[in-house]
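Yeah, one chain of the complex is gone here, protein chain that is, but the others are all in their spots.
First chain written, first letter: the chains are A, B and C, and each begins at residue 1.
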Amino acid sequence: MDRSPSVNIRPYGDTKNDGKIQISFTLPLKNDALGEEAAKALAAKMGVPDAHVTHRKSLDEQYTFYILYGTLTHVVDPSTLHVPLATEAAMTKEEVEAFIAGHFQEEIVFIGASTGTDAHTVGIDAIMNMKGYAGHYGLERYSGVRAINLGSQVDNERLLEEALKHEADVILISQTVTQKNIHIQNLTAFIELLEAEGRRDDFLVVVGGARINHALAKELGYDAGFGPKQYAADVASFCVVELHRRGRKTFT
Amino acid sequence: MDRSPSVNIRPYGDTKNDGKIQISFTLPLKNDALGEEAAKALAAKMGVPDAHVTHRKSLDEQYTFYILYGTLTHVVDPSTLHVPLATEAAMTKEEVEAFIAGHFQEEIVFIGASTGTDAHTVGIDAIMNMKGYAGHYGLERYSGVRAINLGSQVDNERLLEEALKHEADVILISQTVTQKNIHIQNLTAFIELLEAEGRRDDFLVVVGGARINHALAKELGYDAGFGPKQYAADVASFCVVELHRRGRKTFT
Amino acid sequence: MLKLDSKIVESCREAARVIAEDVQKTIDAHTTDTIERTILRLLGVDGADAFDVPLVNVVIDHIKEKGDLSKGVVHYLANAVAETGATPKALALAIAEGDVDLTRYDAPEKVDASLLDDAMAPMLQTIKKQRLKRLSALKDKTASAPEKYVIVATGNIHEDIEQAISAVALGADIIAVIRTTGQSLLDYVPEGLTREGFGGTYATQDNIRLMRQALDDAGKEAGRYVKLVNYASGLCMPEIAAIGALERLDMMLNDSLYGIIFRDINMKRTFIDQYFSRVISAYADITINTGEDNYLTTADAFDEAHTVTASQFINEQFAAKAHMDRRLMGLGHAYEIDPEKENSFLYEYAQALLARTVFPDAPLKYMPPTKYMSGDIFKGVAQNTLFNIATVATGQKIHLLGMLTEAIHTPFMSDRAIALENADYVERAFRGFQDAFILNPDGLIVERAKEVLAEAESLLHTIKAEGMFAAIAKGRFANVSRTLAQGKGLSGVTPKHAVYQNPVMDAMLTTLKEENDG
Partner (left out) sequence: MLKLDSKIVESCREAARVIAEDVQKTIDAHTTDTIERTILRLLGVDGADAFDVPLVNVVIDHIKEKGDLSKGVVHYLANAVAETGATPKALALAIAEGDVDLTRYDAPEKVDASLLDDAMAPMLQTIKKQRLKRLSALKDKTASAPEKYVIVATGNIHEDIEQAISAVALGADIIAVIRTTGQSLLDYVPEGLTREGFGGTYATQDNIRLMRQALDDAGKEAGRYVKLVNYASGLCMPEIAAIGALERLDMMLNDSLYGIIFRDINMKRTFIDQYFSRVISAYADITINTGEDNYLTTADAFDEAHTVTASQFINEQFAAKAHMDRRLMGLGHAYEIDPEKENSFLYEYAQALLARTVFPDAPLKYMPPTKYMSGDIFKGVAQNTLFNIATVATGQKIHLLGMLTEAIHTPFMSDRAIALENADYVERAFRGFQDAFILNPDGLIVERAKEVLAEAESLLHTIKAEGMFAAIAKGRFANVSRTLAQGKGLSGVTPKHAVYQNPVMDAMLTTLKEENDG
């Protein structure tokens, strides 16, 4: 069997390019044959012309949940795709430490917080605290790094104040609650604050969280974004390389 | 809250028209950031431009399973949809019996089988046998009906032979195995056989099974098709009305 | 049930009693802004001024500005009501308009608080009526199976109702309206119906009333009483408790430790607030839910299991101090052990059974897996299934259903439906579990339960020695450290003046004491 990736990729169930796909959603329709047709019609618009409704369940008189299986007609060519990543090949902790020792005159100061009304600290702690997460030590444990973790529910204003006070090089922001895009509002507000204060170029500003990725971060005016299964070494790699590129604190 | 169905329906998560949808599929790509982009690109083609890959799991080095959530931009207007159903308002067993007593001179003969290599009998038994299924009696229990169940793995040729021998009015076929569309082949062959023998108009020919519906049945040249959660009364309703319409065995 | 050494259990309880008693000294010596606002609410003051500032805030801010809140709002209000003949609400409106200066009614001695009886009586009457309504609605109910508890959290009260109706149709017994992120840090209770929240919906009196009505209607259709839950923990603990009592909430999240640890609320402030809020809930016959389960989201559920048990003992004593009946103490625990861990189910079982055994009368609130839920919804269903089994098999009472999308979003209508169906299925499939199996007295589960209890005992004695405030500062709960002088809301704490009085709490306590003796 030829296992080399082809150009036009389709989903796979049990036969190459069979396009098999599973979908589920709720429609505000009562649980009857018409609703089932509506579900199939939506699937058809999605490119699944042969969808089977394998299950439909009334959620109450006006709502029905549908599970569908079918064949997706769309294809994707991975070679045309761009992967928005802050750092392609992250260094290990030791490599980051060596890089710092080899390139910078002073220690690098990271200041971080979970901002706004967000009370989730596990993510920022995972990146910053000694202990780290899932076997990856946090920045506090890195030689050449000073890590200041302000905790959660920190106002944008206070975060900037503290960053200035500690002469931070990098500002780390964590956002976990994303319902109704509250994180977008809050993250945008911080960049606006930095710009209003004329401080945008004084820091690398990095954001992370379960629903954050690099593309979104860039879009919002951040230098980088990190999400699930990314750890201190990933952020640190990006930051030290970028700070070095900007000539900050580097050997002359 | 206005609970009347709107014209343009979208999926519903927790806010009217939010379009929330869940998708899963496997791609023949290794588990990395590029694969994730490919998954999102496919979702975008499906009309889910903001899909989040909430999970990706390596199935082996060359395959990855993705779970996505996102917002579907497509809408559907249920008023434009046609519901292909054999019978809109099915009668109860008693109503069917009364209808037969009131309209036909003789008893109606149903002959049924699970055909080809299909060994699944539970479906055809559900329709035909005394006991029925899920609390719905089978045709054998209907007064005015003679039900002959040939069981499973019955050749198309033998089915026709027996139908002629018993002077059946209705032929019932059950098909459960649908992999690689084997049922389509088998069902098509039966209609071709009927036509070749010049017998297509001698019977109502009805098909049923887990993946069968009326639209498919019509497409294949059958008079009707029935699927899950349809029972003897549904088939009987359709058949007696249709036989009556065709003037078969009816009072003059 | 487990066979435990009753001496150890008693030793835990005794240590917790001393710990709570020690904190109670601070509680008794202070009042807070929200306590004073609560008194006003229970004297009939509601609504807001032209700038949407709640009238109760207007009045208390007014006293803080012009007078001395340590004397208590009653000190100013009693004579004002007596002299003007106006109701507290009318006075509040006048203050908002700038027409009245309450501090004019200051007096050197304790005022005659019974001057406010006319204002207070109808409010207490309302609470009693609501209590009776609930009791009679539930009187035929034999609480056998766990009660299925689901949350709604759309941010929009109208959508919340839409979602709740579906949940009721599918068998939910209890609906909790999660609060929007950040509300617990607001030092006021917002007003009106709201359509914009994040990760939850504002807890306002109007929102609660609307949902209560919707659940009463849906419950009528479904042929059963559906319970409503909201959240008191935060800077407005007693106010929300009062609103809950008036609007017939049936359960109330109510735990200072949650606020301290996870919201960085000042510990003094919230312990003081918690006391009054629990008195109110006890009086209104509202079940409280405590938040020990949350510890396991930041601390390891296996290693720190005993901190949950210890905290339950302490919360029991805090509730007892508020004269709360045991049957209202919905102490929290959770199914949060890493699914990678060998025998995770058995350890969870041990923990759940330990809680049931030690607190036999408490309607324990049992939280589903959250921390180890991931974007893999199919694995999530399996995790929730195991949790549901533990719930049924150990006979838990308040069964918070896990959502397969826990790691993704606040629940969709379909997520809840899947959860309810799973819970039903497991409940049916395992109903006779306790009849079929006996615990091996030398087996893994019994051993683990004993171990956790022993560790809890040791922790409780340590805390007894160092005091609750120090224990929190040392990060003994949830691995989070908070100090006495730190945290939000400290400025709202005031030592009570010699003339201070809280006739509302006194009235409630009198009733509660009578009931307990009766």
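One rule holds in what follows: a contact is a pair of C-beta atoms (placed from the backbone, for glycine too) under 8 Å apart; a residue touches a chain by one contact, two chains touch by 3 or more.
Since we're looking at a predicted model, the values are computed, not measured.
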Among shown chains, those touching the left-out chain: A, B, C
Hidden-chain contact residue, picked from the options C:D99, C:D140 or C:E340: C:E340
Hidden-chain contact residue, picked from the options C:A172, C:I445, C:M468 or C:M505: C:I445
Contact footprint on chain C, counting only the chain that is left out: 339-346, 349, 377-379, 381-383, 385-386, 389, 404, 418, 421-422, 425-426, 428-433, 435-440, 443-446
Interface with the unshown chain - residue positions in chain A: 1, 12-16, 20, 22, 52-55, 57, 67, 69
For chain B, residues in touch with the removed chain: 24-26, 57-61, 63, 65, 116-119, 121-122, 151-153, 177, 179-180, 182, 210, 228
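The rule is simple: only the chains that are shown with their structure count from here on.
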Longest centre-to-centre distance from chain A, chain (CA-based): B
Top-ranked pair of chains - ranking by C-beta pairs in contact: A-B
Length of the line joining the C-alpha centres of chain A and chain C, rounded to whole Å: 34
Geometric centre distance via CA averages, chain C-chain B, whole Å: 51
Rounded Å distance, chain A centre to chain B centre (Cα mean): 43
Multi-partner residues of chain A (each touching 2 or more other chains): 24-26, 63
Per-residue overlap in chain C, given as positions that touch at least 2 other chains: 153, 375, 407, 409-410, 412-414
